[in-house]
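The complex appears here without one of its protein chains, the remainder shown in place.
Order of writing sets the chain letters: A and B. Residues in each chain are counted from 1.
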Amino acid sequence: MAKEGIGAAVRRREDSRFLTGQGHYVDDFNRPGQLYAYIRRSDRPHARIRGIDVSAARNAPGVVAVYTGEDLAADGVGGLPCGWQIHNKDGSPMAEPPHPVLALGKVRHIGDPIAVVIAESKAQAKDAAELIAIDFEDLPAVADVRAATAPGAPRVHDDVPGNVCYDWHIGDLAAVEAAFARAKHVVRLDLVNNRLIPNAMEPRAALAECDVTGNYTLYTTSQNPHVIRLLMGAFVLHLPEHRLRVVAPDVGGGFGSKIYHYAEEAIVTWAAGKLRRPVKWTAERSESFISDAQGRDHVSHAELALDEEGNFLALRVSTLANLGAYLSTFAPSVPTYLYATLLAGVYKTPAIYAEVKAVFTNTVPVDAYRGAGRPEAAYLLERLVDVAAMETGIDRIALRRKNFIPPEAFPYQTPVALQYDSGNYEMTLREALKAADYEGFEARRAEARRRGKLRGIGISTYLEACGIAPSKVVGQLGARAGLYEVATIRVHPTGSVTVYTGAHSHGQGHETTFAQIVADHLGVPYEQVEIVHGDTAQVPFGMGTYGSRSLAVGGSAMVKAMDKIIAKGKKIAAYLLEASAEDIEFADGVFRVAGTDKTKTLGEIAFAAYVPHNYPIEELEPGLEETAFYDPKNFTFPGGCHVCEVEIDPETGVTRVVNFVAVDDVGRVINPLIVEGQVQGGVAQGIGQALLEHAVYDANGQLLSGSFMDYTMPRADNLPSITVGTESTMCTHNPLGAKGCGEVGAIGSPPAVINAIVDALKEFGVKHVDMPATPEKIWSIIEAHRPRLAAE
Amino acid sequence: MYNFAYHKPASLADAVKILSADPEARPLAGGQTLIPVLKQRLNKPSQLVDLAALGLAGIKVSPTALTIGAMTPHAAVARSAEVRKAIPGLADLASWIGDEQVRHRGTIGGSLANNDPSACYPAAVLALGATIKTDRREIAADDFFQGMFTTALEPGEIITEVAFPLPVEKSAYEKFRQPASRYAMVGVFVAKGPKGVRVAVTGAGQNGVFRVPEMEDALAKSWSPDSIAAIKVSPDGLVSDIHGSAAYRSHLITVMAKRAVAKAG
Partner (left out) sequence: MPQVSLKVNGKKVTVEVEPRTLLVELLREKLGLTGTHIGCDTSQCGACTVHLNGDSVKSCTMLAVQAEGAEVLTIEGLARPDGTLHPMQEMFREHHALQCGYCTPGMVMSAIDLVNKHPEGLTEEQIREGLEGNLCRCTGYHNIVKAIAAAWEIMHGKKAARAA
């Protein structure tokens, strides 16, 4: 049993279907009589729609219907809702402009959907969409947050002055100002967190059908089908939940971009109802670039106050966050409670103040992307600490160690709302430095120098908060939903088990790891456990998968449900074994009267529960199935140390990551193989952000990196082997001790890479390099300093 | 893509006939550029004429020329022992085009007829002074490339083979890849052969592939990286985009040229 229990490197059971082409992704589904939707999108960043003529498109071959925003509005279709409300410094609520499913009167970004053509074939729908004549009046547009907040900037929404969605803050400003006044050193840094495009390999897709009785089914590429059902049913289409089934089958990666309720889901569902035929929409990659929520895009100024010895006294941060043209589902939470609350990091900085202005621009909406707010916080902090080391002359490792929250300080209350439960930052730092042979680095630098290369090493000691979070707390912070998770455990009459989980797997391997947990906890063979997810008709409810929460929250719900199973099983066993329930012990799948050899297996108990011939029917209901809603008691706080080593070719400016070590504290590890894979994948995205990826808009909102021809995705030859270690302390407040591992890679790595680059360039006196550190950027820095070097 | 009629003629004459009769018809070679263009609906041909059945693939070597059939895929050129022996830089260049899947389909004739300013082959063809043979004539490389996506080909004219004069004493290609598309951001082919010393640059010029006479003169005098280290191509007329400014491309031309010379030995 133990070989497939908690901690075992079990090979994934889902691989059998993925490796043989038997996976079932949304676009693989086809329904009889299916129609195809193609969406005509804006090619203007900002324009008034004076008129739309769809007559030619309606008459094109194969076309069944053409709809515009007016058609949806006339039918009472609502706008896309926002799930999180932030309040301004003065207590007033954020600006929340309408987000129509299809544009009404105006388009506000490249890709804004305007009309949908539904036809017998995909090609016919696309052919006809070109025939829609749209009379645009171009309006001035703005893409950059600084430009958008400048006086006289074009307004994205007429009733949002200054384009400011909210002006929010956290922390004790007076305490921070007092600390800065007495500081010995103040270090300052301006930095940009570059906008990214998530680019899960499976483009989004949605297929809806409506049967003769008016029951709807939507197959969609979602990380959280129940949330889509709730948002779309209640706010957009006004369909009751019992008539709307949402299925998120195999989903080809999400990274956050498939959390949100998107217009296309509502469009195909509504149209399927109108036409009473199935309607399918599948994004082309070019559409993904202009319709999937994008990530990051912060411009920040940060200041750190230190005393003579290098103790951090206070941190002051001011950030402009780009939200794009509309509020995506969870967008407001990202630059606030998922960002500024993390600014303490692993350090005991006593006073912190952050203010965040979130800004509308004529760009694709921005929302959570792997890490969501926490990469931005970690990047800012870990860059700032390196700059502090450089400017105070204190060694960067020593400076970190001096300011670490020590292991004995937990639980530790930060000045920015969070209370950390556990951690050991020295342990992950020490192990990472050892694995990266930090001691031996100078010899490698010298050797590289002989080859004409500039070698540098950088570290980050980062922290994240995930497993979001107590419903009561997030409610106070503005969430319009509870953030618990749900699980049903059904023990079948012969003892096999089906688990219905509200978490969704789109690469994380839940079918394997969740089965390991259940096998371990109930003592049943791993093969006897089946995991069901992603279908609102099967799973009672769920909040889905994001923010590294599936194990910490979803896994805990499973444990809670299993504990109910065990409690009931003990009562049944007590009856069968003629003992008192208090005397029944449960271990390894067996109920035993304590201190005796009187036992019943879980299978025997289950059989008795379903065939209750000899059963306490007056006291207990038959059957062995339990559902639990688990509400987390706190966030979880994974963290660790990433060490990156780079080599720069000074002639071209090309940076190569030559070594990368990540040692993370993710709490309890269920399957080390999967944890390593999650970290490696996250690190790859972090290296991508640091060196390659950038969603570039011109000043007017045209996306210049709108395909894989111009948006640089990390490829195998851009990346090194990634050494992963785990050094865990247990989460103290959930039954698994799990913290989460999905995002750590993407959070810890970008600052490690940039710190390494700055280290490699240290002879040039470089303080900072903005991401992505492209070859030309590096070459320009070297060129700019060459004359000075030559003169010295 | 828009719909079109598809033909797969069995003779060169038939292919030429269809293409000549209809200015909206387009030849289809490996399709690795044309099909993506059609998918983006940037082009609306009435007919596609597939050249796959015309027997235009193959590699031949004589004492005076290496001849590559127009429909020879890049992978075949990259793996050919004869090409590696006769013009190692050419085989090396072919191994850098696109990716392995693209190299299995993309052809030398298609690449040259398209004359994408970031394609690799034009650099080799120009630097080696090759001759482009068509259904009706022979065109010297110097006359063939006429600016971005423009060539000396007449409507309906089909490339049949490309002849590289031998013996080639030195040849090498260095490519700085545009990081996303992997096309040449700057590609430099250096050669010393029957046509003298030549240096051709692709990816960088607003008008496509071009030669660098100053580098050619310097290398003719002394074949070494140092002899061209101080020669800069002016940024005027070079491409500037989100991946690199004209000034950066100008710098990279010198770096890639030096490295190519070193590689050629």
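Following the convention adopted for this analysis, a residue touches a chain if its C-beta (ideal position, glycine included) is under 8 Å from a C-beta of that chain, and two chains touch if they have at least 3 such contacts.
Keep in mind that this is a model prediction, so the values were computed, not measured.
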item: Neighbouring shown chains of the undisplayed chain, as defined at the top; value: A, B
item: Residue in contact with the excluded chain [from A:L191, A:V251 or A:I782]; value: A:V251
item: Sole contact to the chain not displayed, among A:A183, A:A200 or A:L230; value: A:A200
item: Sole residue of A:D292, A:E676, A:E743 or A:E776 that reaches the chain not shown, by the stated touch rule; value: A:E676
item: Contact with the hidden chain (one of A:Q685, A:N755 or A:T774); value: A:Q685
item: On chain B, residues whose C-beta touches the chain left out of the figure; value: 1-6, 8, 28, 31-32, 35-36, 38-40, 48, 50, 52, 75, 98-102, 104-105, 181-182
item: Residues of chain A in contact with the chain not shown; value: 11-12, 14-25, 27-28, 123, 199-203, 250-253, 255, 284-286, 506-509, 673-674, 676-678, 680-685, 707-709, 713-717, 719, 721-722, 745
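Going forward, only the chains that are shown with their structure count from here on.
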item: CA centroid of chain A to CA centroid of chain B, Å; value: 44
item: Chain A - residues contacting chain B, complex; value: 123, 127, 130, 286, 651-652, 692, 694, 696, 704-705, 708-713, 774-776, 779-780
item: Complex interface listing, chain B residues touching chain A; value: 2-3, 40-41, 176, 179-181, 242-245, 248, 251-252, 255
